[in-house]
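Notes for the one structure printed next.
A protein chain is absent from this complex, but the other protein chains hold their places.
Each chain carries a letter (A, B, C, D and E) given by its place in the written order, and its residues are counted from 1.
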């Protein structure tokens, strides 16, 4: 069940049996010379929506599409929240969903740069009950889609070299599978982009002139993307199921 | 050009000729017994994407899908930001887009409840240059899709009674045109919902038990929705064009 | 009863029968070549205090005298809060008054530029009970003094041309009636000021060099101001009475 | 020159010769069984306006009428900002006035409970240039009216016993001189109220049941108030003059 | 009992009999040509730890070592919080300690520049219960170590001239007693530093080029410092004991 495409009485009825909700979360940011700016919010949305088609017992929230991308701001099209804004927004999403009775909130994340701030937000949300000596109404889980069981190893197997850290062939392949009419090509060099630390936007652009980190995205294809999606869907369903059974103390 | 579905070099190239960007903005909130929870962010997205297909000189940002819906929180599936969070998030979007050189930012809004807070945010954004005696880098415009020239009168003509204020047949018709496989039906009464003031969530649900305000949404149909979209698209294109020519002092 | 000019036992006694309070709210900002900087907080104060003299059952709070005037900051004497500060301050006023048992809080506003931010603040205040699934302790109403029943039409009748949007002859006339020793005169041209959008402070001053928008304030006189006040007083009393009877759900 | 009662061209002209502005600041809070709730903002306003009548070279801003009064909230009619809100609001006033070229901002304070937060705000305002290694645009001074040279000793001479700390006969006398038609009487006991620490609102009301601290306000009279005003006016004029000559490093 | 050097079961056991905790609080900021940057957090730590050795019934929290020092930022090594950050951090400390059952929290302060902001924070903390009409869980006290009974007069007796306001011989002597291997010497002139107002950092450095205000710190010695410590310890023990007996209303 996709929340945005349902009516409130449908959600109301489903809440009688399910208290777990999946929130696809990502970023809108440069993904190298060929990647779509929306790659990081599209990937978790693609996988979560495919999983919901397989098992409509899953409830999927709208996609949280803008995240923590300050380091990509020197590339046009990138839109970023400040971490403090990101934290406030996630908190409001959680409190909205918790208000309706969802008590297990599972964030399926598509952007490595979001991880630290999402985890910090979880602590901020938990801090209220912790300071007040009461139980939290919700429990929260963050899962990067590539960390779903089996997916990292599959990606490495498909792309043994040039997978890299940003604008990876695996994430680009996932978007190609979903949006084959949006495939871009470009010449770039070196074939495999450099690695290095991530700091502010100008430093990033100086180190990684076309936006890639460690990757060779031309290896992506819609077929490879579909293989990843097909593996991620059952992995997600099992992972959410296990989380749904996790008790609240 | 849809930013999310483009690469950064494509946006970079386009910025040489265009400095105006459209941001579809709405809310994810109950829309009565039959409306989709996503109605308010879908409508501006549907219209903006249709306009972009007609005139690909338009640049459309990702959709800002969660807004100011605290009054709908007693209905499951609603997700709301607090106004203060909403303001911070819009501010970060504007500063991201302004960073790339967009200097005319046009918000196509799908939710009446957003209007006051978006306007307050514009003032907050302008306040920085105003306090510092410098020029603003961006100018900002808010347009509700139903306030595009000719649209309100068209909606009233199509739905002379029972249009109402929330879960209106016109907005539901627009989503039916775009997502015909998501059409919902339900019995409801009274045929035309009551009117009244909007306050907090429990007050809202007490006044408007099924979520509608003043509307009879069963009048909606995909065909009527398509008529509205077809009228809104050229109106949007003209409105954005006029805004793009508005000088910055 | 004016709160500031009363003792706490007097307020305490009155709270046994009245739970409604009027807060005059405005701004301190340029009002063209002849208008007083305090015009926007003086007008609602003048009308509310006159109403309280007529019907001392009314309870009137001190005047909230600084509002959202960032766009006027290029004119000396203007004092503005940022919208976010304005929201925090209104929230604290509301929680103070609500703490004492006032549950109907009526803002009589004198500045159009305040409207969006006051409405956003109401949503922020309501959001707390809405997120927590409890009833709001207070209900809130915003009324611009010129929107009191009958007042706009009276102003248009007195000033059929050159009323405009800022530094209007009607608001200046109201202050002339109350402070006849503070009447200013000046040469200005054009006789009727231009109209246009409101953005940041430098943009405003470039568009509206003497501060007026669409108005010809020299038409004001104390007598005309007194006519407006005399009409506004009973309109306010009736409007507050109707609000006081509005139930809290 | 009173800013609120002037036009912007008048302020503009005066700024050519004067860069110093006085801001009367106080609180709206219970003042015992007989004191006006507005006492603490009225006193600095009364004195500053009287000084301006004597020496119209003084520029006086509108009165900042709500301050830090959380400890009085158990008494009806009290309106308080939170310290964090108070700090934001003072900051915005300072930046507004500084925007116009006022570089010496003198706060004439009427409420002891404001002192710590105003001083903290000054540090917050100075912190921006301090962190950025640049000069501050403004210098700031806080003066309680009773600390104007000679005033404390005069008050003690007029009221050798029962002056106390809150709802003092001197401050009530000042308001009686200005508003003789608002004089209240009440029986209270003990004649001289107790002293003690100031904490939260319920603690305050338990310690000081009628609101007074250490005072016997029935000693106040309009004549005594006028003596205090007459002494405070020249003291203020001299104090502001000395401040105006203080250089900015 | 020093919290940081204890285990949680030890604190748990002690909380059965003691609900009072001492928090040493200071600043890390320049202290003239010879003073240690840590002087202001070391002094209250030295005295509190010495008191705890004498009477292990005292519970001493870790030292809050960074405070409000924006005015010293033109001198290398100074670390300052903004007042708003300082307030948030103190609030979190108080709520953490209050969570465990400490209901009397005593701040032993070593920096005059902290006083206003700490007092403002106390008001911010009390404001929550005050606005909500409930009792505060904690009561709070601020004591500068030099204001412990008898200490100021002792310091004046030891250093009859050149004590001054910042980088005083008494505070430097206290650190010399505790850290005799960290004693610094330097030539400076004038022998007694000037006095003046405290504003932003550049203003401060212009007025007080070597950082001292009104002091001649070369008079300090470890022996004099030990005399001060020896007097402060029993004064602190008595002061805390009196505070611990102060009832919560």
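Points to keep in mind about this one:
Following the convention adopted for this analysis, contacts are C-beta pairs under 8 Å (C-beta built on N, C-alpha and C of every residue); 3 or more make two chains touch, one makes a residue touch a chain.
Everything quoted here is computed from the prediction, not taken from an experiment.
Note that the undisplayed chain, when the full complex is considered, contacts A, B, D, E. Interface note for the absent chain: among A:50, A:139, A:165 or A:218, the touching residue is A:139.
Considering the full assembly, A:115 is the residue among A:1, A:50 or A:115 that touches the omitted chain. Touch with the chain that is not drawn comes from one residue among E:66, E:127 or E:140, which is E:66. Remark: the omitted chain is touched by one listed residue; of E:57, E:101 or E:162 this is E:101. What subunit E contributes to its contact with the hidden chain is residues 3-12, 15, 28, 30-38, 41-42, 61-66, 73, 75-82, 84-85, 88-89, 91-93, 96-97, 99-101, 179, 182, 184, 186, 211.
The set of subunit A residues touching the chain not shown comprises 68, 70-71, 73-74, 80, 82-84, 87, 113, 115-117, 119-121, 123-124, 126-127, 129-131, 133-136, 139-140, 197, 199-203, 206-207, 246, 248-249. In the full complex, the hidden chain is touched by subunit B at residues 95-96, 99.
We take it that only the chains that are shown with their structure count from here on.
A comparison of the A-C and C-D interfaces places the larger number of contacting C-beta pairs at C-D. Along subunit B, residues 73, 80, 82, 84, 131, 133 each make contact with two or more other chains. Interchain contacts give a graph that is no line, ring or star and is not complete, per the touch definition above. A list of each chain pair in contact follows: A-B, A-C, A-E, B-C, B-D, C-D, C-E, D-E.
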